[in-house]
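Not every chain is included here, but those present sit where they belong.
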Amino acid sequence: MSKTNPGNYFEDFQIGQEIRHATPRTITSGDVALYTGLYGPRFAVQSSDEFARAIGFRSAPVDDLLAFHMVFGKTVPDVSLNAVANLGYAGGVFGVPVYPGDTVTSVSTVTGLKENSNGKTGVVYVNSVGRNQRGEMVLDYNRWVMVRKRDEAAPAPQAVLPELPGVVAPEAFQIPVGLDMTSYETRLAGSPHRWDDYYVGEKIDHVDGMTLEESEHQIATRLYQNTAKVHFDQIAANDGRFGKRLIYGGHIISLARALSFNGLGNAFRIAAINAGTHANPAFAGNTVFAWSEVLGKFELPGRRDLGALRLRLVAVRDRQASDFPLRTGDGKYHPDVLLDFDYTVLMPR
Amino acid sequence: MSKTNPGNYFEDFQIGQEIRHATPRTITSGDVALYTGLYGPRFAVQSSDEFARAIGFRSAPVDDLLAFHMVFGKTVPDVSLNAVANLGYAGGVFGVPVYPGDTVTSVSTVTGLKENSNGKTGVVYVNSVGRNQRGEMVLDYNRWVMVRKRDEAAPAPQAVLPELPGVVAPEAFQIPVGLDMTSYETRLAGSPHRWDDYYVGEKIDHVDGMTLEESEHQIATRLYQNTAKVHFDQIAANDGRFGKRLIYGGHIISLARALSFNGLGNAFRIAAINAGTHANPAFAGNTVFAWSEVLGKFELPGRRDLGALRLRLVAVRDRQASDFPLRTGDGKYHPDVLLDFDYTVLMPR
């Protein structure tokens, strides 16, 4: 019997199946430093223990997307090693903050299965939950991927599609316990704009661009212990559709989020991931720009100090984002668009 | 109103104006590891908690230039986002050592303004002070930059030039409290040469060369949360003067300082930055070599165990430094010279 991991194929998944993923991971200040070096985020809460404590965190929590990548990375060897495409995200809720020293593990449950009409692939829906060493939820999200069948002759399972929310409702947000915006200093945070200053429909060009390098995305993706081989193996890539190593989609999310500081400097905490699409693949040499649109504003029950903004974050490549490119006339994503990410942040009022 | 930071233009600065910079930053052992990986410094004090404790530090302090870059990085969004050139440094004094876990913030005061005769730009002088979470000074330095005017028709302010020292006097040095060289082991430090072994006028070729890579300087510059876009955006660079991403000048200072270990292995602490010029821009693909000259020797009041050396550190590119290149016959910097840095170090006697 081969001792290497072949990954799961479409017919290996069953509705209700629970997968405890390997490699529990203690997240450290070393991971945080590397994350900062790779993307350059400047949110004060994640940058400063002092700033974080002043508003009720125990110390600086790690970037929410670093936690996301760590939880996600663990699911790859079991869920998407034989995936053709990462189709979408929904219903992602961030739980307790992750602090350096916390150890995260991931468990996924298969919530949906649908074979494609070509008989070669199928769509697998999983709900993945990351927990810290005390068993507290740090992230609970859904994603669906198109996975190859091992044997095209295998019978199709009964199609089951999970009910997934189009947007995470404010009632589902997990506001960190003890959070209090009284001592939040916008000057130190780097932006004077509070929740009340944003309006639905507002679009923000984040102005700055960053050029992608092979070693950067490889270091990032290995840091997350994400093993998808398309990111690392140029020999395989030579025979592939693009001839290049493909950049992990999450790398683009993190880069776009870091760029979005310029315009959203007080969006200090991601509360939810509503949806997300990797519209086009990204490669080393691409220069990434980003823009955002305010899709919604939520007051939070019982809080006058804090509100939530639902945002669309769009990453584009090799051109400025000042004209807010998204889709072409036929409704398809513009070829320059890399990412269309729908998420919700907390912001002081 | 746009929510992105446009940066300050020349006419936005006023004499005496105080700017509290954003993004307080907790510096961690993760930042230190990344710094080591990016430049390869081998100074024992910064490498070993044990060595550092033996001579009176609480534990290994972070590299003085890492502290410098962190303090400097914060000033960029307010001071030099619209800068044309970083013209110089003077009167830089390092204060209390920075240890992993310390949180650093920066405040700048405008000390000089002088519009250029072309009416398009002006020179802004700032004094910037970095402090730790206890308010203790970790770095106090001056720099001046050439900044664009927003509106060329804006009236010129009265010219004010600050008085800046040509060299930081030993009386101004902040010797870390408790420092005692009795247990300083030169064998462990990697060099037998103590303060008494160096003479004024001595030149040292640091021999080794290091080739610059795009991802290295990008990771470094993001780690420092330095947002100057010339370092990151190849699309903008394509339309620029060089066609390439420009490497942050501080990256060259750190690389040259790390190379200077080979010849100055006991120069364990930077006491002062006297002056500094980025003579030519550096790009990925350049190979950096360095040489030093002893410009002065200072005894320190009341100390027989410790002396100070004033050094010129010169970085050159794509050629060895064995002939100590600096200026050409016409007094201009040699085209191979990247950096001319005048600083003062502490060294055991």
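Each chain carries a letter (A and B) given by its place in the written order, and its residues are counted from 1.
In this text, a residue touches a chain if its C-beta (ideal position, glycine included) is under 8 Å from a C-beta of that chain, and two chains touch if they have at least 3 such contacts.
This structure is a prediction, so every number in the text was calculated from the model and none was measured.
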| item | value |
| --- | --- |
| Copy count for the complete homomeric assembly [2 present here] | 3 |
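One rule holds in what follows: only the chains that are shown with their structure count from here on.
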| item | value |
| --- | --- |
| Distance between the centres, which are taken as Cα means, of subunit B and subunit A, whole angstrom | 36 |
| Residues on subunit A engaged by subunit B in the complex (per definition of touch) | 28-34, 36-40, 42, 44, 47-51, 60, 100, 187-191, 193, 197-198, 204-211, 213-216, 262-265, 285, 287, 318-320 |
| Complex contact set, residues of subunit B against subunit A | 2-5, 20, 22-26, 28-31, 33-34, 77, 100-101, 103, 105, 133, 213-215, 218-223, 225, 227, 229, 232-236, 245 |
